[in-house]
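Note that one protein chain is taken out, while the other chains of the complex remain in position.
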Amino acid sequence: MDSPVGMERIHPLQNRRGASAHVGLTPAPPAIRIALRAGGDALSALSMAIGLDLPRAPKTAVVNGDGDRSVLWLGPDEWLLIDDGENGEAADLLARLAETGVLHSAVDVSHRNTAIMVTGEAAASVLAAGCPQDLSLKAFPVNACSRTVLGKIEVVIWRMADDMFRVECWRSFSDYAFAFLSEAAKDVR
Amino acid sequence: MRKYSVFAIAREAMRGHNGWEKQWSSPEPRSSYDVVIVGAGGHGLGTAYYLAREHGIRNVAVIEKGWLGGGNTGRNTTIIRSNYLYDESAGLYNHALNLWQDLSQELNYNVMYSARGVMMLQHNVHDVQSAKRHVHSNRLNGVDNEWLEPEEAKAFCPPLNISQSARYPVMGAALQRRGGVARHDAVAWGYARAASDMGVHIIQNCEVTGIRRGPNGEVKGVDTARGFIGAKKVGVVAAGHTSVLMDMAGVHMPLESFPLQALVSEPVKPIFPCVVMSNTVHAYISQSDKGELVIGAGTDQYTSYSQTGGLHIIQHTLDAICEMFPIFTRMKMLRSWGGIVDVTPDRSPILAKTPVKGLYVNCGWGTGGFKATPGSAHVFAHTIANDAPHKINENFTLERFRTGRLIDEAAAAAVAH
Amino acid sequence: MSAPHRMTSGANRVAGAGRLTPARTARFTFDGKQLTALEGDTLASALLANGIHLMGRSFKYHRPRGVLSAGAEEPNALMGVSRDAARYQPNVRASVQEVFDGMRANSQNRWPSLAFDVGAVNDALSPFLAAGFYYKTFMWPRAAWERLYEPNIRAAAGLGVAPTEPDPDRYASRYAHCDVLVVGGGVAGLSAALAAAESGVSVILCDEQAEMGGALHHEVGISINGEDGFEWAQKTARRLAFMDNVEVLTRTTAFGYYAQNFVGLTERVTDHLASPRSDQPRERLWQVRARRVILATGAIERHMVFPDNDRPGIMLASAARTFLNHYGVAVGSKVGVYAACDSAYEAAFDLKRAGIEIPVIVDTRDGPGEGLLSAAADLGIEVLTRHGVIATGGRLRVSSIRVRPIGSSDGGRKIAVDALIMSAGWTPAIHLFSQSRGKVTWDAENSRFLPGAYAQDCLSIGACNGTAGLQEIVEEALASGELMARATGAEDVPKLSVAVESRAEGRSQWTSGMAGAGEGAGADSAAKAFVDFQNDVTAKDIRLAVREGMHSIEHVKRFTTNGMATDQGKTSNMHGLAIAAETLGKSIPEVGLTTFRAPYTPVTFGAIVGHSRGALFDPVRKTALHECWETNGAIFEDVGQWKRAWYFPRVGEDMHQAVARECRTVRETAGLFDASTLGKIEVVGPDAAKFLDLMYTNAWSSLAPGRSKYGVMLREDGYIYDDGVVGRLAEDRFHVTTTTGGAPRVLHHMEDYLQTEFPDLDVWLTSITEQWAVIAVQGPKAREIIAPFVEGIDMSDEAMPHMSVREGVICGVPTRLFRMSFTGERGFEVNVPADYARSVFEALWERAEAMGACLYGTETMHVLRAEKGYIIVGQDTDGTVTPHDAGLSWAISKKKPDFVGIAGLRRSDLVRTDRKQLVGLTTKDPRIVLDEGAQIVADPNEKIPMTMLGHVTSSYWSDNCGRSIALAVVAGGRERIGQTLYVPMPDRTIEVEVTSTVFFDKEGGRLNG
Partner (left out) sequence: MLLIHCPYCAEERPEIEFRHAGEAHIARPDAMADLSEEAFQGYFFIRDNRKGEVFERWRHIHGCGRFFNAVRNTITDKFLATYEAGKPKPDLDALKAQKGTSA
C-alpha cells in the first residue's frame, strides 16, 4: 500500500522475525481494517458494497476470490474487514459502505490492529500455550475465526490454512503477543 | 476451667496428658436463650464471649452449621492491620488491633499474634500518592503506619525484588509495624473455650433453617436441624451465608458472596520475615510459623457458595508473587483452598441493628474480616446487649446504602488516571 | 559417565532382579558423598542400593527416618536436590526423583549432620511437645512471644531451605482439549485409554511415573495378552503414543480437578535429565478441558501404626517390592513383614525368591487369604497370625522387632531384622474424584472410602474404584473406555479384549486390612506409634485431640497437624480418622473425611506461572510515539499498563528543574505532548447523541458538528466515573475520549447500557484508542507550529475556535484535529493514524524545536492543568466524589429527564452542603510544596485522633505562578475560601489558605491568546 509522500508507515512489529524448526512467526503486512457493525437488514447491501457476503455464522471468515479481502465474523452484529490495500484506501471503502445508505457503523481501525502470521506444523500448539480455545482442526477448521485470549491479552485468531493462523491484536499489545509466541515457539516438542 | 501454662504442660507431660479437659463443652440446646448467635466463627464466638464477659449475658448459644472455626476463620491468610483511611474504618480496625495485643493473655490461649509488620508495596506515582494519604491520615488518627523508600522496604523484607527494571518497580511501601498475623484456629478455639467456660452453649453441626418472628415482627428464635430454639435476640454472624439467613427473616441484604482462594507452599526454613501486600499486582504473602508461605489469591468473578475457585485465579496470584519474589518459582504449592466471602457495595462491613426488632447482623467483611475479629466481636456484643451501636460501629449501618453515606475504602484508593 | 561396572551401582543390587540396565550408570552425591546409581533409579532406590536407609529427619522431633514408600506418598525421604546453585529444589521426594548424572542431593532439617542431629533433643522433650502444646504456653511474658518463642519455633520448623537465587529455568504452559482424559497409566488406565483411542476419539493419557505401568512396577508374575505385564504396559503405551488421536504423557501428575472437567497436569520435562537442552522448559503445565475423564489413579498402601514404627528400614511392603522388582534393590538381607493385608505376603514371597531372608510374617489377622499360608510354608517362611509388632530396636536403622500375640501382655519375642516391611491395606486414591466434588461412600467391609455419586462427567476405575482382581479391573477399564468414547460421539467402537493371568490370581490383594492403631499402640499406650510420619503425629496425639474436645475430624487434623505435611496425609488420613472414630466411639463415616484439595502432589509455582514471567508477566503498552520520546531522553512512568513519558531532563537537570523548564516553555512558546494513551471511542449511529445524553451529565444533542465539549460520566450512584472531551464529527458520529486508565471500563460500561438498557437505540461503539496517535501541541505558538503542515482546515480563531474538531490532512495523512487545551494555552490535539505518528511527529518537532518549543511529559501536564484548576479524575477525585463536590455542577444538564447517575446524585448524603469540595490551597510560605495526600485540619492543636477536613489531592511547585500551588478536597470547602487551615506534618504544621481552584490566567484569555 502506498504511503503519502514522505510519510513512512511504521508498522509496530517492523523488522521482527521469529521462528523455530516447527513454527514461523512473521508480522503481517500493513492492511486496511474496517470495524463494521450492522443489523440483519443491512447485510445484503453492505455485502454488495464490499463484494463479499458478510458471514452470518459465528466463528466464520470469508475471503474473496482474489484473496485480497476478507471479512471475519466477530459478533452477531460485528465484522472485521481486512483488505490488503492494493486497490485503494480505507476512505474509499468507507465511502462505498456509506453510499449504501443502510444503517451501519464503519470505523477505520487499520492502525489500531496489527497481525502476526503463525505458520508451520506446530502453529496450533504454539497458540495453545496461551489460547484456551480448542484449536484442533475439528473444532477450529480452516477459516474459523474468533476473538479470544492469548496469554494476558485479547486477540482475534483466524485459521487461514491447516498450518497457518493470523493473529490480530491491538498495536500496543503486539510486543507482548510477539514475545509470547516466540517464547511458546521454543516449547515445541 | 484449668489454666493453661507451662506448669500445666509439665504436669500433664508427666502423666501422659490424661488430665486435659475438653476445651469447650458440647451441650444439648436449651429451649430458649437470651441471645442466639448464628455462626461459630471467630466473630460469632467472640461476640458470645464479650456478651458473657462484658455484659453479663451468659444465657447465650452459638449455633453452627458445621464445626466451629470452619468457615472463613479457618480459611484466611490471617493478616492483621489497621492502617485504614477513613476515621470509621481506622477506628474499628484499630480497636481490634488493640485487643489483639492482649488476646492470648486475656483468653489464656496462645493465639500467636505476631506483630511482624505488614508492608504494602506501591508501584507507581498514583499508588504512592494514595499510600501517603493513608500514612498522613493514620498519623492524625493515632494509627501507626510509616513510609519506606525502596531500599528500606528491601531491608525490612530481604527477598523483595526492588530492581527498577521490574515490570512494576517498587517505589516505596507503607509499613504498619504493629500489623502481622495470628494463628487462625487458635482464635476460634480460644474464644470458644473462654465463652464455654462462662456458660455459653456452643452447638455445632446444627444448621439454622429459619428465623421466626412474632406478631409484631420481632424476632422469636430460630428453627434448626435440632428443632426450634427460642431467643430474645438473634445475631447473625454467618459471613458468606448471611444473605441466605437474613432472607429467612425477610431482610434483603446488599451483599454478594464470592469464592476466595488461598494457598500455602511446602514448609521451608525462615525466609520471609513479614507480611507483604501489593494491591497493584494483586498479591499478599507471609510465612507461617510452620514454615509455609501463606499466599492469598483473589476472588473469582462470579458469586458462588461452592468454596472452590478456578486455577486461573491462583495463576494470576502466583504470577505476581514470582514477579516480586523471583526466587520463589521453585517453591511448591502444597495446598489450596477456598472460602466464601460476603462483599458489600462499599467493601466495608455491616455491624448493626436491622429493621427487625431483636435481629442484629455482622457481615460484609469481604476478604478482610479476620483482622477485625476481636474488635468486631466486642462492638457487636455491645450492640446486641444495648440494642444500640457502640460509638465505633455507629456508621457501619444498613441505612448507609439508602442515604449514600458509604465507607468506601476501595473507591478512595481510586484507579490509575 | 563412569565405566559400566555392576557393583559400583550399589552393594544391594540383586543379580537378575529389576528392570534397569546395569551398564548405564549415573553418578551423584548425597550429603557430599559420591555415589553411583543406574539410569532409571530414583534417589531412594539408588541410596538403598548403596545400603543407605537413613534419608531424613522428621519435622518436629527430628527422628531419624528412612524411605517409607516408592512413590508420591513419601513422607520421610525429602531432600534438597540441585543441578547447580541456582537450580536447587527443596523437599524433593527421594522416592520420585530420578537420579541424573551430576545430581547433588542433601538431607534436610538436621544440624550438624543427618546421623547426628542436635534437633533430636526434641524427641527427648516430646512429652512436653504434645499436640497443640503451643496454644497453652509461650504467653508469658507477653513480649517474649515475638522476641524469643516465635523465632525459635520458626527456626525449628520448616523442612528444606528455600532457594535464594533467581530461577534460571523456564516453564511452559499448554491448553489442551480432548474427548477423554485418562489419569493413571496402570493396567486400568492403559486399557481404558486403548479402548477409547481405538474408537477414534481424542485421548490424553497421563501418569506421574517415568514409565507407564502403575502397580506393575511392583507386581510381577502377571501376564497380559501372553506377555509380561510390565512389557505389555510399555508396548501399549508406545502403541498409544503412535496414534494421532492420543497424547501420552509420562512424569505428568494430574494435580487438580476443577469445574467442568478442567484438569491441571504438570509434566516434569527435565528434572531427570543430566543435560537438558536449552530450549526445554523445566516443567510444562497442561490445562486440559476434557469432555470425559477416566480416573485410574490406583490405591496407596497404608503403613501399620505400632510403637516406634518409624525407624529407617521400616517401609511399605509395596515399596520393598518395587525396589526389588523394578530397581533390582534389596531393602535388607533379613526382612521382617508386618501385615494386616494379603498383599504384604506377595512382597515377602518375591523377596524370599530373590534370596532375601524373611524371618517372619507377622499378621494381625486370624489368617490371610486363601493359599497364602501354604505358599508361605512352601517358601519356608514363618507366619505368626493374630500377632502384632509391639516394639522395634535400632537407632539409625531398624535392627529388631518385638512380636507378641494380640491381646497378650507379655514382653513378646525379639526377632532380629535389618528391614521391616508392612501393609495395613490399601487406600483408594480418590483425591481427584473428591476434588471433582463427587460424594464418597464408605465401604465398611474393607474400611475404605470409595467414589459414590459423581458430580462431573467422569468415571473411576480399577483400584481407586475399589475394584479387585486384575481381570475385573481390565473388563471395567475397557468398558469405561468404550462408554466414554461413545459418550463423546464415537459410533464405531471396536471390542477389545485383554486377557490377564496372575500368579496371585484369586488372592484378594486390594481389600481387607486395617485402619487405626495396632497392638501396643492402644489407648493405654504411651508409645510413639506414628500416624503421620513427617509431622510426627502419633496415635496418642489423635486421642489427646479428641480428649480436648476436637470431635470434628477437621479439628483433629488442625489440632494435631495430622495429614497437613507435604504428603497431605496420603498414608496417614485413614489411620487418623480411625483412631479418632474409635476414641469417640463413632463409626468412621460419622466422624467424616477431611476434604481433598488441589494439588494432589505439590506443584512448583514456576509450573503454575508458566510463561508469565519477566517481560511476559504483564503486557507493557507503548504508544506509537514511544521511540520518539526515548530518543529525546524521556523518563517514563507506569500508568496502568502504559509507559508514558514523565519528563525530559536535559543534561544536569533533575526532575524538578526539567519540569519547571517544560512548564515555562509551554506557556512562553509551546510544547509537544503524547496524549495517545487517552481512551477513544467512536460512537456512530443516528441515536448517537441521544445515547451520549444518557451516558454523560452534559447535553449533547445541541452540540453542533465540528464542535466539542468536556463531558462528565457518572456511575448510577452519582459519583464521577470518568471524564473527557467529546467531539461531534457529524450528526451521527462522535469521537469520545476517556481517561487513560478508564478506557476499557468506560467502553464496557457504555456497552452494558447500550446492549441491555437502551437496546432500541441505533448506535454502535468502536474502540479507536490505538487507531489514532495523539500529539498535543500546546502554547501560544501552537497554531504557528502546525499550520504549515495542515491541509483543508481553516485554523483561524473564527473558523476554528476553542473546542472545535476538524477532519483534514496533516503532513499528507488524515487527521482529526481538535482545538482544545488541558494547559489553559491555545492548543491542538493532532490525531493521526498510528503508523504515521512518528513521521508526523518528526516533521512537527523539527519546526517546533526550531521555534523554541519543548517536549513535555505527564508531570508538566499535571502542573499546567493544576495551575488552571483542571481536575484529573482518579487524582483530584476518587470514587466518592460527585460533580458538585468537584465544582463541575455546570456540566450537569438541568434539562435532561434522565442520565446515568441522576437518581444517585439526588440522595440525601450526596446533597449535603458540608461534603468535601474541591478547592485550591496556597501555603502561607509560598516555597513550601505540600505533600500530596497530606490531611487538612482546622485546629492544629487538637489531640489525636484529630478532626480531618480533607486532604491535598494535587500539589506542585508552579514556576509560572512563582509559588507552590495545591488542590484539595475540604469539608464545606467552597464556603471556606479565604480561611486559614492547617496541614499537620510529622515535623511541623503548615498554614494554608483556602482559595479558588484557578491559579493562573483566571480570566482564561490565553486559550485564545
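Each chain gets a letter, A, B and C, in the order it is written, and its residues are counted from 1.
Here is the rule we use: a contact is a pair of C-beta atoms (placed from the backbone, for glycine too) under 8 Å apart; a residue touches a chain by one contact, two chains touch by 3 or more.
The structure displayed is predicted, hence computed values, not measured ones.
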Notebook entry, point to check: What are the shown chains that the left-out chain touches?
Noted result: A, B, C
Next item on the list: Using the touch definition up top, pick the residue from C:289, C:656 or C:690 that touches the left-out chain.
Entry: C:289
Notebook entry, point to check: Of B:94, B:304 or B:354, which one is in contact with the hidden chain?
Noted result: B:304
Next item on the list: Would you indicate which residue among A:53, A:84 or A:154 is in contact with the undisplayed chain?
Entry: A:154
Check: Residues of subunit B in contact with the chain that isn't shown?
Finding: 241, 243-244, 252-257, 301-306, 308, 310-312, 342, 345, 401-404
Item checked: Residues of subunit A in contact with the chain not shown -> 58-59, 74-76, 78, 132-133, 146-149, 154
Note to self: Touching the absent chain: which residues on subunit C qualify?
What the structure shows: 258-260, 262, 287, 289, 437, 455, 716-717, 748, 751-752, 755-757, 759, 897-898, 902-904, 906-908
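We take it that only the chains that are shown with their structure count from here on.
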Check: Which integer distance in Å separates the CA centroid of subunit A from that of subunit C?
Finding: 33
Margin query: Between subunit B and subunit C, what distance separates the C-alpha centroids? Give it in angstrom.
Written below: 23
Item checked: Multi-chain contact residues (two or more partners), subunit A -> none
Item checked: Of subunit A, residues touching subunit C in the complex -> 3-12, 20, 30, 35, 37, 77, 91, 103-113, 125, 128-134, 136, 139, 151-153, 170-173, 175-176, 179-180, 183-184, 186-187
Notebook entry, point to check: Contact residues on subunit C for subunit B in the complex?
Noted result: 59, 87-91, 127-128, 130, 133-140, 142, 145-146, 150-151, 153-155, 157-167, 169, 171, 256, 258-259, 262, 264, 287, 437, 526, 540, 544, 547-552, 554-555, 558-559, 561, 564, 566, 568, 595, 597-599, 602-606, 608-610, 612-615, 617-618, 620, 637-640, 717-719, 739-742, 872-875, 877-880, 904, 907-910, 931-935, 937, 944-946, 948, 951, 984, 986
Next item on the list: Spell out the residues on subunit B that touch subunit C in their complex, using ranges where they run on.
Entry: 4-6, 8-10, 12-14, 16-18, 20-26, 66-70, 74, 87, 90-91, 101-102, 104-105, 108-110, 112-116, 123-126, 129-137, 139-142, 167-168, 183, 185-186, 189-190, 204, 265-271, 281, 287, 289-291, 306, 308, 310-311, 314-315, 318-323, 326-337, 400, 402-406, 408, 410-417
